[in-house]
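Quick one: the structure is below, and I'll ask about it shortly.
Just one protein chain is left out here, and the rest sit where they should.
== chain A ==
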Amino acid sequence: MNTFLARTNAVFAFALSILAALTFFCAMSTSYKKYGDVVPVKISTARESVRNLPNYQAGRETCDLGMLNFDLEADFTKAFDWNTKQLFLYLTAHYKTPANVINQVVLWDHILLRQPEAKLSLKNHNVKYYFWDDGHGLKNNPNVTLTLSMNVIPNAGMLPIFTVPTTHTFTFPNIYTN
């Protein structure tokens, strides 16, 4: 503390320690927050159809390809608290087939940056990724559930994934569209 440099070092080191403490506090303050519960979401689908096409990624055999459009209304304003930098959103289809008990296919995703009104309103939106089944489990499937999940990217702390409790269930028709 006698010289200029020693004082600079002391002030800087102290400020840095306090910054670390603040960041830790910020991370702790949101570590138990359930982000999925503070986001009102409405999902609906339209024009569901199934096509039977060869999936060349897997082989030459034909597989079921689901087609649909979806509406999504959601308000993420409350998810952007002081520890949220951005959100990674993805829409997953869950269904059951005779071949597999658990099937999960991601149909769409989106990066939502911080903004004053973090609202999403999609109307009649196309899916982003192909809805392939690994067999013939989509035709006449009565119970396909869409869920919206969000990966919260924080300023400091864990990268948690939450699934919004509001879901939407729809049925695929029992004939192939060509």
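The rule is simple: a residue touches a chain if its C-beta (ideal position, glycine included) is under 8 Å from a C-beta of that chain, and two chains touch if they have at least 3 such contacts; residues count from 1.
Note that in this section contacts and distances are computed from a predicted model.
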{"item": "Which of \"DNA polymerase epsilon subunit 3\", \"Signal peptidase complex subunit 1\", \"Transmembrane protein 231\" or \"Eukaryotic translation initiation factor 3 subunit B\" matches, in UniProt, the chain that is not displayed", "value": "\"Signal peptidase complex subunit 1\""}
{"item": "Residue among A:Cys26, A:Val106 or A:Leu120 that touches the chain left out of view", "value": "A:Cys26"}
{"item": "Which of A:Asn140, A:Asn155 or A:Thr169 contacts the chain that the document leaves out", "value": "A:Asn155"}
{"item": "Identified contact with the non-displayed chain, of A:Asn83, A:Asn103 or A:Asn141", "value": "A:Asn83"}
{"item": "Those residues of chain A which, in the complete complex, touch the missing chain", "value": "1-4, 7-8, 10-12, 14-15, 18-19, 21-23, 25-26, 29, 80-83, 155-156"}
